Structure formats: C-alpha cells, structure tokens
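Omission of a single protein chain aside, the complex is shown with its protein chains in their original locations.
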Amino acid sequence: MIAVQLAALLVVAVGAWATVMARDPVRQAIVVSLYGLALGLLFFAFQAPDVALSNIVIGAVALPTMLMLAIAKTKR
Amino acid sequence: MSVLPYVVAVWICLVGLYGIVTSRHLLHTIICVSVVQSSTYVLLLAVGYRQGGVAPVFVDIPHTTPAVDPVVQALTLTDVVVGGAVTALLLAIAVQIEKHLHTLDPDELDPLRD
Partner (left out) sequence: MDEQPPRRPGELSFAARRRLFLVGAAGLGALLLWGLFELPDYRDVVPLYGQVINHSAVEERSSTAVVSAVNFDYRGFDTLGEEFILFAAVLVLALLLRRLSEERRDRHEWKARHEHTTSAAVRLTCAALVGPTVLLAVYITAHGHLTPGGGFQGGVIAATALLLVYLGSDYPTMQRLRPLPLVETAKAAGALAFVLLGLAGLIFAGAFLENFLPLGTPGDLVAAGTIPLLSVAVGLEVAGGFVLLLSEFLDQLLVIRRKQEADS
C-alpha cells in the first residue's frame, strides 16, 4: 500500500505541473481530465472511496465538459 | 516519506499559484484555481489517514476495525462537488467577459482603463 501511495503522489505532482504548463485551453481540458483521474486513484490509495468517486465524476467528466463548452463559445 | 503528502500538497498549491500569476488566457487561469483547490483535498486526506486503516465502511467487517478518519472525507466530498459548481460559475463569467470585451487576456482586462 505504501508503494501505491508513493506512486500516486508522484503522478499527481507531475499531473499538476502538466495541467499548469498546458497553456492552450483545449489541451488543458484533456490534461485536467487525466489529472482528475490521477487524483481519484490517489484518493483510493488513501482509503477514501467516496471522495474518489466524487472527484472522478466531477474532475474527469463534468469539469472538462464545461471547459470545452466555454472554449467553443469563446472561440471567434 | 513521513511528510511526503504534505510536501506534494504544498507543491500543487505553489504550482497552481504560478499558473494563475503567469497565465495569458482566462480559462487557463480558472483551471489553475481549481488545481490550487485540489491541493487542499490531498492535505485533508493525508491528515486523516492511518497506517493499516481501512475505508470507513463497515458492511462486512466489525466496526471496531481501525479505519481512517471519516470526518475529513465528508468535508472533502462536499468540497469537490461544490467546487465544481463554482468553477462552472467562473467559466460563465469568462464567457460573458469575452462577449462584451472580445478578449480573454488578463493583461488586457484592466477595469480602470479608459
């Protein structure tokens, strides 16, 4: 369990860096979806299934969808 | 190793702040705000964890089994959902800004200008 937590923490740290470094919003929508999934796996490793479920649904599905819709609306 | 989750939480917070400060597109800024929020989730869950603890669900195990803290999980759970709704609100504000001012560059959005 410790190895899983260590790996998940490192993936989340790299994922946060990748989300910030993706300057184009369309690319960032995909990266933030993967970051939400990585956070969900980290929460599972910390024995928190409720929080993981919430984060996967919101951070990996609802948030990138709304971001994509906002991008499509603001593209001229 | 004993403080690694805290270090990762601080790292995520600072990385998100860097993204907000150096952002050139308002939608990118909003997602960086959401990244800063996620650092607090990691910190809360690390505080509540215990070595060898199980998830606080006692369907088929006796309820005296050592489990992790349910209170911080309850806080984080509602925080995630409500944070998503507030981020959607910020995206709606950005959509309206673009409609009226035709730009999403934070450097050009100075309310005191002109």
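For this structure, a couple of remarks:
Labels A and B are assigned to the chains in the order they are written; within every chain, residues are numbered from 1.
One rule holds in what follows: a residue touches a chain if its C-beta (ideal position, glycine included) is under 8 Å from a C-beta of that chain, and two chains touch if they have at least 3 such contacts.
Quick caveat: nothing in here was measured; it's all calculated off a predicted structure.
Residues of subunit B in touch with the missing chain: 2-7, 9-10, 13-14, 17-18, 21-22, 24, 46-51, 53, 55-59, 63-64, 67-75, 77-79, 81-82, 84-86, 88-89, 91-93, 95-96, 105, 107-108, 110.
Annotation for subunit A: contacts to the undisplayed chain at residues 23, 49-50, 53-54, 57-58, 61-62, 65-66, 69-70, 72-73.
Following the convention adopted for this analysis, only the chains that are shown with their structure count from here on.
Taken in their complex, subunit B has these residues touching subunit A: 1, 4-5, 8, 11-12, 15-16, 18-19, 24-25, 27-28, 31-32, 34-35, 38-39, 41-42, 45-46, 48-49, 53-55, 57, 67-68, 73-74, 76-77, 80-81, 83-84, 87-88, 91-92, 94-95, 98, 102, 104. Here subunit A touches subunit B in the complex through residues 2, 5-6, 9-10, 12-13, 16-17, 19-20, 22-23, 25, 28, 32, 35, 39, 42-43, 46-51, 54-55, 58-59, 62-63, 66-67, 70-71, 73-74, 76, going by the rule given at the top.
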